[in-house]
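The other protein chains are all here in position, but one chain of the complex has been omitted.
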Amino acid sequence: MPILDVRNLKLHYSTERGLVHAVDDVSFSIKEGEALGIVGESGCGKTSIAISIMRLLPRNVAVYSGSVSFDGGEMMQLPAEEFRSSIRWKKIAMVFQGAMNSLNPVLRAGLQVAEPLIANGTGKSEAERRTRELLHLVGLPTEVFSRFPHELSGGMKQRVVIAMSLIMNPKLLILDEPTSALDVSIQAQIMNLLKKLKRELKLSTLFITHDIALASDICDRFAVLYAGQIIESGDADHILLAPEHPYTQKLLSSTPRLRSEYKPDFISGAPPDLMTPPVGCRFHPRCPYVFEPCKTDPPTYSLSELQESRCWLHLNHQ
Amino acid sequence: MKPLINLQNVKMYFQVRSGFFRIQLAKAVDDVTLSINRGETLALVGESGSGKTTLGRLTLRILDPTSGRIEFDGQNITNLKEDELTWFRRRAQAIFQDPYSSLDPFMNVFQILEEPLKIHNAGDPRERRERILQALREVRLSPEEEFASKYPYMLSGGQRQRVNLARALMLKPEYIVADEPVSMIDVSSRAEILELLRELQQRYGLTILYITHDIATAKHFADRIAVMYLGRIVEYGSAAEIVKQPLHPYTIALIEAVPEPDPANRLRERSSIAGEQPSPIKIPVACRFHPRCRFFMPGKCDVIDPPLIEVKKGRYVACHLYPEPMSDA
Partner (left out) sequence: MLRRSVVKELLKTGSGRVGSIFFLVLIGISIYVVATYPLDFGVRSWRNPAVWADYPKAAPPVWTNLLSNLRSAEHQVLDKSQPTQILMGETSRTNVYEFRTNFLSDEPPTLISFTLAGVTFYERSPLLNIRFIRPDQNQLLLYSFVVPGPTAGEQAPIKRYYETPLRVALSNERSAISAVADFSRSSLGVDVDTAQLTREGILKILFSSPEAGHFRILKGVYAVQVAVELYDSRDSVGSLRLVLGGSTFGVLGTDSIGRDLAVGILFGFPVALFIGLVTSTLTTLVGAFAGIVSGYFGGKTDTLIQRVSDILNNIPLLPILIFLAFIFGQNLFVIIFVLIAFSWPGLTVIMRSMVLQIKSEQFVEAARVLGASRMKIVVQHIFPQTAPYVLAQMIFLAPAAILAEAALSFLGLGDPSIPTWGQILESGFRSGAVYVGFWWWIIPPGLLIIFTAMTFVLIALGLEPAVNPRLRRLR
């Protein structure tokens, strides 16, 4: 049984200019101990999926529907108060995009990590002990406990933020671009840490990024997001080595590779405006294989046990 | 062939205030000697804070170097004043990293592209218009008339970078500093911009300093790569060779750390460099990479600053592992 199962999730924002279809009928699931990567270009709705699961929605939400079941229980029906007190942070935690830059500048790092514990009634000294343990686990010297954020480097702040998300022993961790502001060498260190945490704590992970190469470092399965919809999903081997959807193929061939002579390719045109997404297949205006059926919405084809793709090219499959 | 840009022992030290009264020196660029040949693309690669942007700004004389000599096309421009640099401003241009902050939000594309022509009093209004539409065509922003009247907020990141490129080309320069021109746009559009840059380079014989932290794009789009660490060039040579056979321990580690989309990645530890790059206020003595170096030789690396020497033809390395030119084996 999957630990997280998301069905037909929709999240639309209302703005002055119209409705933004940020998440449009998205379904996926994560098994226990597994890392699922949601990859897609900027603005395609990755963060919106994360906040839908965490139920941390901005005020201008117009549509929020679908089903999110966690550990067998349906979350969407749960009263907000109950979700807050028993699920959020305790069972599902999240590292927000850019969180390392929004640490409270006047509070010592250790206190920020320990705060949820203390708020939940753990004693001061017990909370401190737990926090020091956790700082050690994420590879920080324990004196970081009494440092202020501005005294820490980018990599250290990111580790603090990861420690914060782990303090309540969550089962599922959502990571939204956890390394995008960091240098490759620091990025490598953080990814190694995340791998270790996944292995040692048996954490289930939802890893959100625009960088498919980075995601390949940790993800067992992938969901490729384009314009608010999942266009292909499957296990790492299939997605990275034998992608079926033209967008995934293009995305992979756009990624420059150091160890091959193959010159990076590109997708011409820009991603669509989510206010007025293209009718039919949302990728069709940029797709090199576009043909007649693409003007209508393609169904999701199961290509194998492990791979699904939403493209008319699979019309004759099976 | 004479290089277009020639830097000799260039240093750029910034004064930074730490605490109330203490003023310390951040040695952002610390004794760099480097030349860029006419018509080539030189990639300057290194981690954040290594001084890449500072070096690029020095070659544009947006900064006054603390010491050293900067030559452009054989002329010493190190100490020229702003009003003596007008000729140079026409011939050297820049493309910036941030597509959101590099275009004035209050100006439309036409005004943005007209600005360089106005500053240098080039052409009458009709000619200007012609040149602007031509430039938009060249960066493939068509229909040109329509794009000319748009404001930056109406454009995608990739489109903005093309406007940046068009602006840099308006004065038909010979030299362009492209400071992380694609790091803030979508992966799927990066190659397109870089291809375009390459194409225009060939058409106009441009010389490009391509600043990036992404050694993979550097490999594909540059002729030569210079690797920078804490204000110094630690290695440089032909792009293909550096990637194929890096020599400096920092270059080796940097290349190893770059991920590629491979399902096997998740089953193994990723190679990384120990520790973090120190601040340019506290540069380690002798070899500045020694606290993080895998090949650290006590008594040598922490005592003597290794000079940048030519170890092979056209390949320079600053490391005690290569005390003299290598024999071709």
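Letters are used for the chains, namely A and B, taken in the order the chains are written, and counting of residues starts over at 1 for each.
FYI, contacts are C-beta pairs under 8 Å (C-beta built on N, C-alpha and C of every residue); 3 or more make two chains touch, one makes a residue touch a chain.
Since the structure is predicted, the reported quantities are computational estimates derived from the model, not experimental observations.
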Exercise. Which residue, B:L103, B:I185, B:C287 or B:C301, contacts the hidden chain when the whole complex is considered?
Worked result: B:L103
Problem set entry | Hidden-chain contact residue, picked from the options B:R90, B:R137, B:K150 or B:K312 | B:R90
Seminar exercise, completed: Contact residues on subunit B toward the hidden chain run 60, 62, 82, 85-86, 89-90, 92-94, 96-98, 101-106, 115-116, 119-120, 164, 167, 171
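Following the convention adopted for this analysis, only the chains that are shown with their structure count from here on.
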Problem set entry | Euclidean distance of C-alpha centroids - subunit A vs subunit B, Å | 32
Problem set entry | subunit B to subunit A touching residues, read off their complex | 47-48, 156-159, 186-192, 195, 213-217, 219-220, 243, 253-255, 257-263, 265-266, 269-273, 276-277
Problem set entry | Contact footprint of subunit B on subunit A as seen in their complex | 35, 41-42, 153, 155, 183-189, 191-192, 195, 210-220, 235-237, 240-241, 250-252, 254-259, 263-268, 270-271
